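For this view, one protein chain was removed and the others were kept in their places.
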Amino acid sequence: METNYETIVIGGGVVGSGIAYHLSERYKEGVLVLDKKYPMSGTSGSTQAWVWVHNKTPSWYAEFNMYSAELYPYLSKKIGDVEYKRTGGLSPFFNESDREKAQKLAESYRKIGIKIKVLSREEVLEKEPYMNPEVAGATYSSIDGNVNPFRLIDMYMRAAKRNGVRYSTYNKVTEIKKQDGKYSVVSDKGAFECKNLILAGGTWSREIGDMLGVKIPVNQLRGQILVSEPLKPFLNFTISGLRQANNGEVLMGYSMEEAGFNRATTLDVIQETANMAVQYVPGLRKAKIVRAFSGIRAMPEDGFPILGKVPGHENLYVAATHSGVTLSPLIGTLITELIMDGETSIPIDRYSLSRFG
Amino acid sequence: MKTDVLIIGGGPAGLSAAIETASRGLDVTIVDEASQLGGQLNQQTQVMRQLPSVYEPMRGFELANKLIELIKDCNVRQLLNHRVVGFYADGSVGITDEENVFPVKAKKIIVASGAAEKAVAFPKWTMPGIMTIGAAQTLINRDFVMPGREAVIVGSSDFAMETAIQLMDVGIRVKAIIEKQSGALAKEQEKVSELSRSGIPFYFNSFIKEARGNGQVEQIDVALPDEVITLNVDLVCMDGGRAPILDVFYQLGCSFGFQEELGGWVPQYNNRFQTDREDVFIAGNAAGITTQGPLLLTGMIAGISASEELQAISPAEANEMREALWKELGLLEYREVYSGRVKHLENFASPVLKDQFIS
């Protein structure tokens, strides 16, 4: 296998593969993606995969997510059907007292041009007839939706490979050395050299940064999700907490636990998630749950993406974030611009690693 | 709910573990999905001769009754028509009666989850009329339903031979036994001879090329070494071998090793039939695919080991009993299975698959 590359991406998840694909649109040869297992075996393959804007705060961060969501229709045209659906997003609340908070959210978004409506009970039920009639209201945004994460990454990989990107899977990076202005990436299957190195290690970003003496403060946050048997299509929207996939399965869950890299599921959270699901959509009571899974989110210390050049290291880039599914088209585009043009079309200074000092 | 010992699976191994623990005064709970205890024994009509010395030779369903009778006098809570759903963060076992899921906190867990049959893939193997040998056996012996009139068996293990004889006994015509290896795999040659004497052809180095039928299997093409023949059948019984059922161990975080002679992936355990999760013991086919006598012995050893940890029996006494039972296991178990088991024990400290939830 070729050992010299213009650019190496460490991590083939939704962020790494998204970057590799977008890079491959601009130059055809010289990109290698290294993955310690196989893409999708980590966070990117264990997600509900909402393409989600509407409760992200502050509003400048929502705006960033919105730009990425806007790229999705075009992305599916380019790489193939990723089952992207802009369903619109509904976030229900069950206490009238939450309406004020919802209105404040809508107000702060209005300033940046994201339309969020605060719906009455009747409006919610009109949009989503299977929602619990005891719902007090919901926030609604038309830009939210979801995607099939497996299709998304598979299509990124296929398109990237067509454009000449090489993948080396089941190949763990063990050491990174800087030599004569180049990076030497030592892996289970040998050493590779490159000019540009992109760290897209997701939950393992901290460990990969350590190899270069760079502190990338990313922690792990576990989420557990339940999947039902396929049901006839009956949910119209991506509801914060559950969504129905193209094949009729309903995915449910919005839990957060600090459990390090432990991907176990627990009945405690499974039952709590079941309670959430039947509270939101009582019609799901008779549905059978066929599996539960856990995903470990990559969670930067302050909650915001870490993107761009690594200060003090020439030609070293980092892309580490939660909401990787929502953000991958934009991150792929911006990192490509940064490498090819030296600047980005949307400022990303705010997301620099330098903010952690 | 709290219990000293929770036994998952009420087949022969689970029942013998229950006898060993409950007879020593421990509070024992058995959970099983079925509506009766005994597991696979209930549909086994053949006489079992190679049983532990405490049992006379008897038929499978008679053995089930015998074991059930032995636990009747002890304090055993039976959760029939109940199943294990999963586990709570504190280690409690989540069990459902199909109304609710409730936690059972057990000091020791003995898992006797048994084995699952493997299918044999060939074009159209998913058609009705094509089933595993175990499914065919259940239909004729337990449900008294004729699964077909004209059958072939794919595979030639002892279980396959036994099922072929039982199919003939109820009047089903067995047209052939198809084996991809060059000879019969069954260890008990007398069953193979019995079938040969009845005029049933054994096709070795052969496999099913394709099945055909309109909503139900009607015809199969069998690829013999030098020609393809067509048989009209309405029943194909597949013997793809059996493998331990592992999902409970997997969720409990137990480690696994690979041992061909035991059926593939098997949880790691030591000579006390204790897994590397110290409160979890293993018994029966889950600990390696074997025959009825050894199944009972593994349950007995696991039960004795759990009793010892709960101080219902002294370590010296437990050791002595374990030693005797292991000796008997060595006598009753097929040689390659037993030596596979011994090899498996040696790998206890170095499992191939561990920490399955750490990414």
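Per-chain residue numbering starts at 1, and chain names A and B are given in the order in which the chains are listed.
To be clear about the criterion, a residue touches a chain if its C-beta (ideal position, glycine included) is under 8 Å from a C-beta of that chain, and two chains touch if they have at least 3 such contacts.
Just so we're on the same page, contacts and distances are computed from a predicted model.
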Among "NADH-quinone oxidoreductase subunit D", "1,2-phenylacetyl-CoA epoxidase subunit A", "Phosphate transport system permease protein" or "BFD-like [2Fe-2S]-binding domain-containing protein", UniProt-listed name of the chain not shown: "BFD-like [2Fe-2S]-binding domain-containing protein"
Hidden partner chain, touching residue among A:38, A:130, A:234 or A:261: A:38
Which of A:120, A:142 or A:169 contacts the chain that the document leaves out: A:169
Contact with the hidden chain (one of B:55, B:202 or B:250): B:250
Absent-chain contact - pick from B:73, B:98 or B:227: B:98
Touch list for subunit B against the chain that is not drawn: 83-87, 96, 98-101, 116, 118-119, 121-123, 125-126, 210, 240, 243, 246-248, 250-251, 256-258, 260, 264-265, 352-353, 356
Subunit A, residues in touch with the chain not shown (by the definition above): 38, 40-41, 45, 54-55, 57-59, 91-94, 98, 101-102, 104-105, 107-108, 139, 150, 154, 157, 167, 169-170, 226, 228-229, 240-241, 253-257, 265, 267-279, 284-293
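Everything that follows uses one rule, which is that only the chains that are shown with their structure count from here on.
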Contact set on subunit A toward subunit B in their complex: 41-42, 203, 261-268, 270-271, 292, 294, 296
Of all residues in subunit B, those that touch subunit A in their complex: 85-89, 94, 101, 103, 251, 253, 357-359
